[in-house]
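Structure below; questions to follow.
For this depiction, one protein chain was excluded, whereas all remaining protein chains were kept in their positions.
Here the chain labels run A and B in written order, and each chain numbers its own residues starting at 1.
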Amino acid sequence: MLELHRVSYRYAGYATAVLHDIELTIADGEIVGLVGPNEAGKSTLCLVASGLAPASIGGALSGSLSIDGELMAGRPPHELAERVAIGFQNPDTQLSGVTATVFEEVALGPMNLGLPVAETLARTREALATLGIEDIAERSPNRLSGGQGQLVALASLLAMHPRHVVLDEPTAQLDPEGTRLVGEALRALAATGTALLVTEHKTDLLDGLCQRIIVIDGGRIVLDGPAGDVLADERLPGWGVEPPSRIRLARAMAGRGLDLDLIAGTLR
Amino acid sequence: MSEADVAFLQRLAPPTPSSYHRLNPFTKALAAVAESIAAFVIGGYVGPLAIFGLAVLPAAAMAGVLRRLVRVSVVLTLPIAISVVLISVFTRAGSTVLFTVGPFDATVEGVDFAGQVLVRLITLSTAIGLFGLTTEPRAFVFDLERRGLSPQLAFAATATLEAIPAMLERAKVIQAAQRARGLDTEGRIADRLRGVLPLVGPVVLSSLTEVEERTLALEVRAFGRRGRRHLLWTMPEATWEAPLRWVLLAVLVVIVAARLTGAWPAIP
Partner (left out) sequence: MSGSWVRIAAGVLAAIIVAVIGVQVSGTFQGSVDEATGGNTSVANAFMLVLAIALLIGFVVYAAVEYAQTGALRSISSQFDTRTIVLMPIAIAINIVLGQTVSAALKIPVYLDSIGTILVGALAGPIPGLLTGLLANLIWTFVLAGTPLGSPYAWPFAIVAAEIGLLAGIFGRLGFFRPRPNTPTPQLVVGTVVALAVLAALAYWGILPAYTKGVTFFGDLSGVDPFFVLMAYVIAAVLVIAAIGLVVILFTRRDLGVAYVVVGGAICGVISAIISAPISAVFFGGVTGSGTDFLVAAFQQAGSSLSESVLQQGLISDPIDKTITYIVVFVLLRTLSRRFTARFPQGEQAVGLVGA
């Protein structure tokens, strides 16, 4: 369980806070989507939820982050890494740039933990298998498509065995094929019982993946509820979030007097 | 770990096609440094040429990289060799003047000096070039880490290998773009000086923007943890290599000491 309690955060070198009074709990195995307009504080919330802000990037945090009931304040990043992982947009900068094969790339995290070789080997194979990328294990990490690169980055996180994973727009720089690959990987990940917090512009990806969706605007949580309700909320476009195509289609149909459920029924 | 696992991990190590390649990277590096230093300390023609002909060339032939070594060394030595010849020939104070160009006299002593510097440079560049052509940089750095180099410094060394081609690519793209916009890299010195910042700025800035994201991506893989790592594969090392290195080192120390104290006369 990952809990943020009364969290406000200000970056180092800046006078004003970007997150205000955030109250958020993610249960074990829960998949939570995070949406909101640009500059709303989504990325900052991801960094705070992963503990990297302030553990790695400094800044001033008030309130608390606790994981499985333990307070995380003051812990160095490598201790946080085994509890909560964070993934970013760009596959290239998430690769270490020092490995010759995908296998070694994924093995880097377990090696950094100082694990024995046998354990590193087992964790790496398991992570590759979870995401179904065993076939590229011996390829160079520099010669992958964007989608494959993102899967390798994700596998590298899984090899750390975190029980919580935060993903900051994992498909923002990917083509439709890459987005599809990552979408499948997220479903596979969800099936392992890992708790997920996913920021995403593409609400189609969240639809059907998340149980719960949070809307953030101006550094505050403005809506928090079951995924179906939030995605169907009339105010969503006002927060700069485009509803999933399923709902837009239904609305367009309804505007012309057609009932999508009725059509679906007829087709069936 | 099963035998198959061990074999799999060893397959990740770079290939070693010849018996010279199979020497441990540390042994090859020490040989290159010892040969270079010895060539400078002994001086004259006979010493450096003996090292070049009796140590570097046979080893290169054994490794099957003779032609590539010659090519690389010529590329690396040519610019500096031209400078050496032009400058030494014309500016050494000497009694026997061969001919005069403007205020510059070409002397026999100058030709002799240029010759000596050239044989040293050839020995140096081929000794180090041979090391480079027969050693995968990653294997060298991993081997140093096995011997106690900190994992963080090992990362810095290997990451440079990736960073340089990426930056060259950037420099090329940016330079081409700026030429297209009419930036002068030909004209007067003042114009060229003014050209430095617009070129340096974008190259450096675009590289530095990657630092932040890569830092965070490494933090979540426990990069900041201090302590040894268990490496997945190691480079081979024959039992006689350590004694060989001590012998090399001892010979070098004797040569340096003998030359410094003047115990040995200068060899022509």
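What we mean here is this: contacts are C-beta pairs under 8 Å (C-beta built on N, C-alpha and C of every residue); 3 or more make two chains touch, one makes a residue touch a chain.
All of these numbers come straight from a predicted model, not from anything done at the bench.
S.K.: Omitted chain: which shown chains does it touch?
M.R.: A, B
S.K.: Looking at the full complex, which residue from B:Leu23, B:Val56, B:Leu218 or B:Met235 touches the chain that isn't shown here?
M.R.: Considering the complete complex, B:Leu218 is the one touching the chain left out.
S.K.: Please identify, in ascending order, the residues of subunit A that touch the omitted chain?
M.R.: Touch with the absent chain occurs at residues 11-15, 56-58, 77, 97.
S.K.: Pick out the residues on subunit B that sit against the missing chain.
M.R.: Touching the missing chain: residues 29, 32, 36, 40-41, 43-44, 72, 75-76, 79-80, 82-84, 86-88, 90-93, 102-105, 109, 113-114, 116-117, 120-121, 124-125, 127-129, 131-133, 135, 137, 140-141, 152-153, 155-164, 166-168, 171, 175, 185, 189, 192-193, 195-197, 199-201, 203-205, 207-212, 214-215, 218-219, 223-224, 259-260, 262, 266.
The working rule: only the chains that are shown with their structure count from here on.
S.K.: Compute the distance, rounded to whole Å, between the mean C-alpha positions of subunit A and subunit B.
M.R.: About 43 Å, centre to centre.
S.K.: Which of the residues in subunit B end up touching subunit A in this complex?
M.R.: It is residues 1, 5, 9, 11-12, 14, 138, 151, 155, 158-159, 161-163, 210, 213-225, 227-232 of subunit B that touch subunit A.
S.K.: Spell out the part of subunit A that touches subunit B in their complex, as residue ranges.
M.R.: For subunit A paired with subunit B, touching residues are 47, 50, 52, 55-57, 76-78, 80-82, 85-86, 88, 90, 93-98, 100-101, 103-104, 107-109, 111-118, 120-121, 138, 142, 153, 156-157, 160.
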